[in-house]
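What follows is subunit A.
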Amino acid sequence: MNHDLTLLLIAPALAAIVCLLSRSRRAMELANVLAFALTVGLGLELLRQVLLHRVVSECGDFLRADALSAWMVLLVSVVSLGSSLYAVRYFRRDLASGAVTPGRIKEFYVLNPLFGGAMFLVVLANNLGVMWFALEATALSSVLLVALYNRKTSLEAAWKYIILGSLGLALALFGTVFTYAAAIRHSATLPNFNWSHLMSMASQLDPRMIRLAFIFVLVGYGAKAGLAPMHTWLPDAHSEAPSPTSAMLSGVSLKVALYALLRFHILTTACLGSSFSRNLLLVFGLGSMCLAAPFILVQTNLKRLLAYSSLEHIGLICAGIGLNSPLTIFGALLHMGYHALIKPVLFFSAGNIHQSRHTLQMRLIGPGLIRVLPLTVLSMGLAGAAVMGLPPFGLFFSEITVLTGGFATGQTLVSALLLAAILASFCGILCQLTRVLLGTPRVEHVSEPKMRGEFIRPVPPHSRGKNSSSEQAQVRQGKTTEYTEYTEESLGEGIESPGGRVHASGAHLADPFRVLRVFRGFPLPFSRISRISWSLTRFRSLRFLGFGFVSNFPFRVSDLVKRWWSRRHAPVLDGLPATGLMLAIFLVFSVWLPAPLLELMRQAAGIIGGGLR
Partner candidate 1 sequence: MNSSPSDFPSQLITLLAAGMLVIQLLMAVQRMLLTSIRLFALQSLLFAAIATVIAYCHNAPEVYWVVGLTLAGKVCFLPWLLNRQVRRIGIVQEIAPLLNPSASMLLCGAFTVVGYLVARPFTSLERLGNNTLAVAIALLLTGFFLMLNRRKAISQVLALLTVENGAMLAAVALTTYGMPLVVEVSMFFDILVAVMVLGILVYRIRESFASMDLSELKLLKG
Partner candidate 2 sequence: MMTFVATVAQALLLLALAPLLTGCIRNWKAKLQNRRGPRVWQPYLDLLKFLRKDMVISEHASWIFSAMPYVLFTSTLLAGLMVPLVTVAAPLSLFGGALAFVGLLALGRFFLALGGLDTASAFGGMGSSREMTLAAIAEPALMLAVFTVAIQAGSTNLSRVLQAAQGPGWTLLNPAYALAFAALFIVLLAETGRIPIDNPATHLELTMIHEAMLLEYSGRYLALIEWSASIKQLVLMALLANIFFPAGIATEMTPGRVGFSLIVFLGKLLVLAGAVVLVETTNAKLRLFRVPDLLGVAFILAALALLSTFLFQ
């Protein structure tokens, strides 16, 4: 007897409980990462089983996984793992800079696995009502994550997210009820509300009721999936959430909602024949794509830009399914996967940028970010190129697959429109990213904040003063309004470059234990190194007092260690490992798709396409 599916739900739940009970942040981090690592493993196991048995069900058919669910499980687990890995360093830095309180971080670590777990439940639940419940649960668990920073804007975003999302879900509830009603018509007893059961009696469902239900569900789940014009919460929530959550929202949460919609789509198609629901999906998909392009073109906020790009991609996926040929559905699923893998990279990079520049306004970030954060820019650039649909990145393949399918089935005009929309948003993203990433920075800012050197090295007080005064002088000069605005903001937050590094290390000087805490979560050898080097730096502070000879020898060693480390790991920026991991996974899958995955997607496409190949 297998408990794969149950475990998939239990692992995150357990992690949430652990986080709730635990006081150690490290334990919380570990719980999150482990739980999702476990789910990745379970997802792979599920993949194997689904390929073997086609359908896996547990708990008396309460949980059921076919190829489509398995595909979603894989995506959700990988993205969740990535973002929980990223969250570790992200929140440590946030904590160090004072952007969040430990309580909030705990909130994150409790809610994050719940969010992930709820998504698992969505894709595994067989009962459509439970699926609805799970989707509501994803909304409820993520809304506090969106509001995590407790800024005015994030509260606003959270409010819009929850209100519009709940309203959508209320509509979806109506739709669910109607579907149930359509099923109940022919059975005297309480029918089974499982999707698989409904599918088996699809031809007996009441067609008018199903039609009505699909409209409700389309608007309802469509709102959650971010289809235009129900998408309005999307840019707000995605841009205001902390980056790991943005990644989850954009990477998988949208797709999970779309998954729910797809289940109804499959049902409707089976009941009504193909054209009704697919045409609606096509219209909404195309609408979303067309709407996204102009917003991308004139966007000023980096994360909102990414959010609109998600809108475009979700539109493409939706339209691909709406085109309803085996190839387009396959392409749409592939697109789902690639987009789920690459969007987190973008949001992680945006998070890195946000943390070091303390703004997401692109005119303040750029130009010339490449000089300031070369590695982040690299990941952002690669991911940006991917998300624009350039080869050799996977999204190009999936887009072309969708288009090919569209053309092959003779839906030339619609496919051409699709192509035009893709091109339009390409132009927007390219312009925006070039403007931000390339060029010469207006002011020299902090370099890529490396973990060790920068945080550890204490700075003599007099240089501190000098730096901040020069900073103030710069503010007073304030050549351009933008610049002034930027520095003022940075002063307000008290942790900003150019004096930013100084502020931070100054704080550490006052509270050495805090520094230790920053490093506490590292794998053992490294944390030890950091500890050692901290103790050595204290000697160095003696040197400022005139005791240079005392610390002369040990300092050489520590410098050596540090130099060795920085040569090996200097580019390792906070959050970059997770970013790099996701990027690597994406790149690998871009050039190499293992056969089981292909088979899985083919099966999933078969499920969506109904009788199609």
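Candidate entries met the following condition: all candidates are chains of the complex that A comes from, given by their letters.
Note that in this section contacts are C-beta pairs under 8 Å (C-beta built on N, C-alpha and C of every residue); 3 or more make two chains touch, one makes a residue touch a chain; residues count from 1.
Here the structure is a predicted model, which means the values were calculated and not measured.
K.L.:
Which numbered candidate, 1 or 2, lies in contact with subunit A within the complex?
P.N.:
Selected candidate: 1.
K.L.:
Mind listing the subunit A positions that touch candidate 1 in their complex?
P.N.:
Counting only subunit A, the residues touching candidate 1 are 127, 129-130, 132-133, 136-137, 140, 143-144, 147, 150-153, 155-160, 162-163, 166-167, 170-171, 173-174, 176-178, 180-181, 184-185, 188, 190, 193, 206, 208-209, 212, 235-236, 239-240, 295, 298-301, 304.
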